[in-house]
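Once you've had a glance at the structure underneath, I'll fire off some questions.
Of the protein chains in this complex, all but one are displayed in their positions.
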């Protein structure tokens, strides 16, 4: 008898949604993509050609899709604004959930997903922070676990996107939650991973500019921002987010310990080619996030599938997804208000008057 | 109706055979692994666990396997000595063939495969030189095609394996064809790719030592060898093969043109991690060939499958596989005999007396 | 007639003082070291052997030294606490002054040196920020000037020293001014160079930890600190100072513009050697600041000498030395107080109540 495959549905067939669908269709041996949903006719047309012939049933209604008999799990790659609702609906249908980050830009909404998941402990509910599945980050994490750098104390991490002059990100800023929630959430999640998810912020500072997209200001957003989170256990993380890179995607992390340091992607590169020419030696850089992390998404799909089929532990706690957004939102608040934020040692906000 | 998938059988389930089987099973969406063969009970036991449950029929006889109804193609990953025979048998059963390199260490045998393939032009018969499917080599090739380095004139390429102190390679030398046929054949194939497969050698020199495996001498082989092939069109390729690397696999190529240069893998690395410690900054290196080229093998499986299903052109001419072995064997002869080999401008060997 | 050489005296023969003395003695062709002073008998004994034989008159009194007839300039490499006083005394004797950074850790004292220099505009008075003389920083600066990165908008810079477990830096913290004044002053000076010395801070945040030297706390200092300075012209600089590096000196700067980025020393290295071994590929890193910047100090000596002899402009404005300490002190205040500091658009401090 053939081993059981996890029957998965894909919600959302936009840029990331398509990738999730194809990863579950083609690169997740233990999973079977059986359904897909998009409200968008163009996306459905694409699915008719690329998914339907391989046995994937298509839907223009999320509710209908999650009622498909035999379905076991859903991967949610729709717009952020519906992530939480769809995740909760899926759980109500007894489905495992892999949800694109963030659960929501609103912390209360994030928490509602965690509450829903707590009630169904047999379900696997994961918010996909792709960098946790990247071979390099995994290697760095293992080296930290082996004690190679002593006690991790400082974490520097940046998410820097290639400049998109189209103006897309101005419109996007209206609902993205701001650079720290949209971009730095990855860096914050890495912080929770490397420093421990029980860390408690002590104070938060952030500063930003609009160097290439001045219209972002109308949404209280910035195209370059720097933030510092100091934790109560004597650790600091500092972040840089930018949408202004000329050269491509540059997501770099340093974990600095008392006895050594690890860097991930300090030398960004597209591949192993160097081009030697009259101007020097040049290497190219991935243009996009997916160019850097494609294989991490594949591993994410496979590990999620394995956890569902084998009833094993998920590689990321769902509560981290809330905590990362909480810290991101605080950074964003510090950025917009121009004020530092302080917390006591159990994590309660200290108002300025009390300082 | 579901799109047709190519029904593939895997011959040989040793180290590379297993990888081919799994790549066709799991990472080649348009193919379906339907059969696998090994004469070895241990390998068959592995297959019983990892292949059979997914619908793969197992065989202990190659002849029987290729008679499986509906089979369309075979991937041959058995011992080199049976590559050619199995390839020809498959063609006789009207099967497409993807054969691990080399077709044979014997040139006449190689040619017999080409002859057999010529008689069945509707079949896709390819010898898998994996580096041709590597993203970095592809990028370098495209840059050459775009004229970025002018006219390619010098090619330096090396295949350097991590030292294996087990003595395995001494026994292996008895039938491997020697370092230039076994290892440099990749570098020679790259030469045919970058310089054009119509190039004609003019003279060949080679020198070798046994630095760590003196017992290789009994098989006329070497653990480190350097060779130069000068071509009639004013180009030179030079090669270094070694089985003595302490640090891991280091397969590096430089293509030097009249107006620029491209390097591939001049800075070998396992991933994007750097470890900073009291002794400096260290990056790790893949331990094995597959660590460097895994995704190239996946692409090879996919492109072969596409060529079969769509009746499209193969990415490598089968005749190149013969020519690469011919040049490799000549390098090996120059190495063992301590004599330079010369050719006239139509590629006929010039004997020493004629010089 | 031989061209005139600048007659220079060296004040202070400690670690840096010795280097300055030897650079003026041996590596500054247009200068002549004619005198040297140290209050320390051990240092004077060293000078008796290494300086006196080459025509350098030795002194145990600074006042006496600067009265030496014919003297034209003094290089001050004594303890920071006497820099300013000695600089002013030298000016009163009509001597040009090259003073090690900082002029003082006290801003009023810094300003008194600037005032003294303003009264004697014919004198060349420079505070030596060595990185301005480094070939790599110069190259980066020229590339910015050529417009290669558009408008510089974000500057990241770090001064990270190899961990010294001796406890020296605890004692040193008593009078160093703190990490931001002692270490980041270089990074701040670079900011003034790359962003323009007329930039006005808008807000300042800083956070620090004591990861390896907890005793630093008694002097209100930290072994790792991160700070952000936001400027009124839409630019941000952020800094990291550490005394905890296992691998050596790592002083890295990134200048990020609207159309490109420049990094300086993103890949620290001692020299051009890579060592390939079973653990990977390792390159070493300079252990100390001087290992990285030795040739910058030599160029500093030569350019200062040229400015004195040719009555040319100095490469660094003296007022920058004050401004760098001002910003450093504000970062240190923000670090110690745990409060953000704000400035209006003419640079006046805004108190919290006004916010």
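The chains carry the letters A, B and C, assigned in the order they are written, with residues numbered from 1 in each.
Heads up, the rule we're going with is that a residue touches a chain if its C-beta (ideal position, glycine included) is under 8 Å from a C-beta of that chain, and two chains touch if they have at least 3 such contacts.
Predicted, not measured: the structure shown is a model, and the values here were computed from it.
Among B:256, B:273 or B:330, which one touches the chain that has been omitted from the display?
Here the residue in touch with the unshown chain is B:256.
From the listed residues A:84, A:241, A:285 or A:322, report the one that touches the chain absent from this view.
A:285
Taking the entire complex into account, which one of B:37, B:129 or B:240 touches the absent chain?
B:240
Among B:48, B:118, B:218 or B:339, single out the residue that touches the unshown chain.
Looking across B:48, B:118, B:218 or B:339, the contact with the absent chain belongs to B:339.
In the complete complex, the non-displayed chain touches which residues of subunit B?
149, 151, 153-154, 156, 203, 205-212, 224, 226, 228, 230, 234-236, 238, 240, 242, 244-247, 256, 258-261, 266-267, 338-340, 342, 352, 355
Could you pull out which residues of subunit A are in touch with the chain that's been left out?
Those residues of subunit A that touch the unshown chain are 245-248, 250, 267-270, 275-285.
Considering the entire assembly, which residues of subunit C contact the chain that has been omitted?
On the side of subunit C, residues 1-3, 25-27, 29, 53-55, 135-136, 139-140, 143, 148-149, 259-267, 270-278, 284 touch the unshown chain.
One rule holds in what follows: only the chains that are shown with their structure count from here on.
Closest chain to the protein's overall Cα mean, using per-chain Cα means, please.
Ranked by how close its C-alpha centre lies to the overall one, first comes A.
So subunit A and subunit C: same face meeting same face, with over half the numbers shared, or different?
Over half of the interface numbering overlaps between copies: same.
Approximately how many whole Å separate the CA-defined centres of subunit A and subunit C?
So the centroids are 41 Å from each other.
Counting in whole Å, what is the centre-to-centre distance of subunit B and subunit C, each centre being its mean C-alpha position?
The answer is 57 Å.
Find every residue in subunit C that makes contact with two or more other chains and list them.
Counting only residues that touch two or more other chains, subunit C contributes 245-247, 267.
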